[in-house]
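Here the complex is missing one protein chain, while the rest keep their positions.
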Amino acid sequence: MSRADVDTAASGRRTRRPDGPRPRRGWTARRREVAAGYLFVAPQLLGTVLFVLVPLALVFWYSFHEWNVLVGSFEFTGAANYERLASDPALPGVLGATATFSVGLVVLNLSLALALAVLLNQKLRGTIVFRTLFFSPVAVTLVAWTIVWRFLLQDDGGVNGLLTALGTEGPNWLRRETTAMIAVIVVQVLKNVGLNMVLFLAALQGVPQELYEASMLDGAGRWTRFRRVTVPMISPTILLTSIITVVGSLQVFAQIDVLTSGGPGTSTTVLVYYLYQNAFQFHDFGYGATLSVLLFAIVLVLTVVQWQMRRKWVVHED
Amino acid sequence: MKTDRSRRAKLALYGLLCLLAVPFVFPTWWMVTSSLKPANEIFAFPPSLFPSDPSLAAYGRVFEFAPFAQQYFNSMYIAAVVTVGTLAVSSLAGYAFARIRFPGHNALFLVILVGLLIPSEVTIVPLFQMFNAWGLIDTHWPLLLVPIFGAPSVLATLIMRQFFIALPVEIEEAGRMDGLGRFALYARIALPLSRPALGAVAIFSFLHSWNLYLEPVVFLSTPEKFTLPQALTQFVDAYGGPMWDVQLSAATMSALPVLIVFVVAQRQFVEGLAHTGIKG
Partner (left out) sequence: MRITRRTMVAAAAASPLALASCGGESGDDGPVTLRMTIWSANEDHLALLDGIADDYLADHPEVEAIEFDPLPFEGYTSTLTTQIAGDNAPDLAWILENSAPDFVTTGALAPLGDKLSGTDGYELDDLVPAATDLWRHEDELYAYPFSTSPFAMFVNTDLLAQVGQPTASELIASGEWTWERAVEAGAAVGAQTDADGIVIRDFDYAGWDNLSTLWTGWDARPWSEDGTECGFAEPEMVEALGFMHEAVFEHQAMPGPGTTADFFAGEAAMTVTQISRAGLLEDGSFAWELVPLPAGPAGEYSVIGQAGIGVLAVAPHPEHAADFLAFMTGPENSEKLAQFFPPPRQSQLTAEVLGQANPLLSDEQLQAVVIDRIDDGVVKPSHTGQAQIDQAVRAALDPLWTPDADVEGVLTEVCAAIDPFLAQ
């Protein structure tokens, strides 16, 4: 279509009367609009079908099979893998560890990111230096970062050396169930909190100054201002970061592999690690696929819940 | 009186920030300084803050043991292509989902969101089979196509959609009056305004590609095609034991460009984001 067509289409729409018959040109514009919509999303949609949905369907299909790669067996076994899932004695522990890890990670990550962003949002010399420092772990290769921390967290490593210098004695971090979980969470938070911090920082700088001034006139204290003004204004960013962080927390694998290999005992064996063990270490791809389906279901439910909640507390969603 | 108090508050704030920064900075510091130490000094206890006899020898060995320059280039160009590709794909899709009303746009958006939910461990086996069927194993195609079109770009699309939703519709009204089509509205009006969101997307997708580990290990087998994170694990002695000094030198070199980019670009990045703000 030519430019002129669009012009008349647009003007036709503007002069349209609500009760008049639908002008044919307007209908065409509507159709072009729809076509543009489909064209715009087509690359992403095709990619999703090809690289997400098809593999996912295959995984779902595998989950109804006994598939041992080494034996070369691949047999349809119906719901056998799901029955095994339901009665897997290790699963409650794995789900418990997953919940502890994810909750710990999300709470610590979001609150630390927000706290850092608030601290660095002040008019202060040197904030740029600090921003860079807090962001720097993001740039370090994940595996290198984790290996360094494994060394620092050893019984005679840097962390305990520091604690000794301060006059207290640290535990054998990676060797005790509680401290190992704490260590895994903290190391992961330190690695990635910089990204969320930057997003929060950006959101904070977008809060109109007048709102603060208004609430100051109302005699609100710092905390009240933060709760009444800041949090609602940046709630869209809170939603975005919390979705990213929750989903990300359920996908943490390499860090756990390097730091604790799921131990001590099975205390840090989270679902994605258990999945990896079954599929890639125990060569049991069928059961691995079943665990994948479970993991997918959990992430799906959590995200839908968060997405629904947005209407409740996110202020300017459409 | 007042200045005194605020100065004290300022000092306390600096103290707090410095203290908080220690766990963020020390590991990197240790990585960089250890790469300058001889291998047997690296794990000495207590860990030393400075190398007693700094040497760049390990850096030279990085290039001796592997086609490291080639691998560096691989990571660079893959991350660059992925970043540009993701920007194009996600800004188009994000714009459409935010602005254009077409039948099923909500349902399609939910379909695409599924990609956000899937850890790469879940789909790696079927993806490997598919790329194998296409004869694309041991090529860079899987590392380019999957991030640009698949799960990793969904986050980018989400960010772009949220940004475009917050962009006032009135801005486009003028262009509409001038008779611009949808693509022109997107390319000439919306896109130039969305620089901050594009910046966020660029950083996310660059880092994601830069740090990718499982996929290259699975898809690539020729050392000349390796990417950096994968190459880091290859610096081992004849018995499979890691050569720490060489690994740490390589790790340091792999972290530097990202750090430099952030140092240079962070002000524009943060302030750019702030001007319009990623509205949820």
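Here the chain labels run A and B in written order, and each chain numbers its own residues starting at 1.
Keep in mind that, in the parts below, contacts are C-beta pairs under 8 Å (C-beta built on N, C-alpha and C of every residue); 3 or more make two chains touch, one makes a residue touch a chain.
This structure is a prediction, so every number in the text was calculated from the model and none was measured.
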{"item": "Chain not shown: contacting residue from A:Asn109, A:Gln277 or A:Ser292", "value": "A:Gln277"}
{"item": "Hidden partner chain, touching residue among A:Asn68, A:Gln205, A:Ser242 or A:Thr303", "value": "A:Asn68"}
{"item": "Where the unshown chain meets chain B, residue by residue", "value": "39-40, 43, 65-66, 124-126, 128-130, 132-135, 137, 217-218, 221-223, 230, 233-241"}
{"item": "Footprint left on chain A by the chain that the document does not show", "value": "46, 49-50, 54, 57-58, 61, 67-76, 151, 153-157, 172-175, 261-266, 276-277, 280-283, 285"}
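Operating definition for what follows: only the chains that are shown with their structure count from here on.
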{"item": "Euclidean distance of C-alpha centroids - chain A vs chain B, Å", "value": "15"}
{"item": "Residue numbers on chain B that touch chain A, as the complex places them", "value": "10, 13-14, 16-17, 20-21, 23-28, 30-31, 43, 45-47, 88-90, 92-93, 95-97, 100-103, 105, 108, 111-123, 125-127, 129-130, 145-146, 148-151, 153-155, 157-159, 162, 165-166, 176-177, 179-183, 186, 196, 200, 203-204, 207, 211, 213-214, 228-229, 232-233, 247-248, 251, 254-255, 258-259, 262-263, 266-267, 269-280"}
{"item": "Footprint of chain B on chain A - complex, ascending", "value": "3, 6-7, 10, 32-34, 36-38, 40-41, 43-48, 50-56, 58-59, 62, 116, 119-120, 122, 124, 126, 128, 130-145, 148-149, 151-152, 156-158, 161, 186, 190, 194-195, 198-199, 201-206, 235-240, 243-244, 247, 250-251, 253-254, 272, 275-276, 279, 285, 292, 295-296, 299-300, 303, 310, 314, 316-318"}
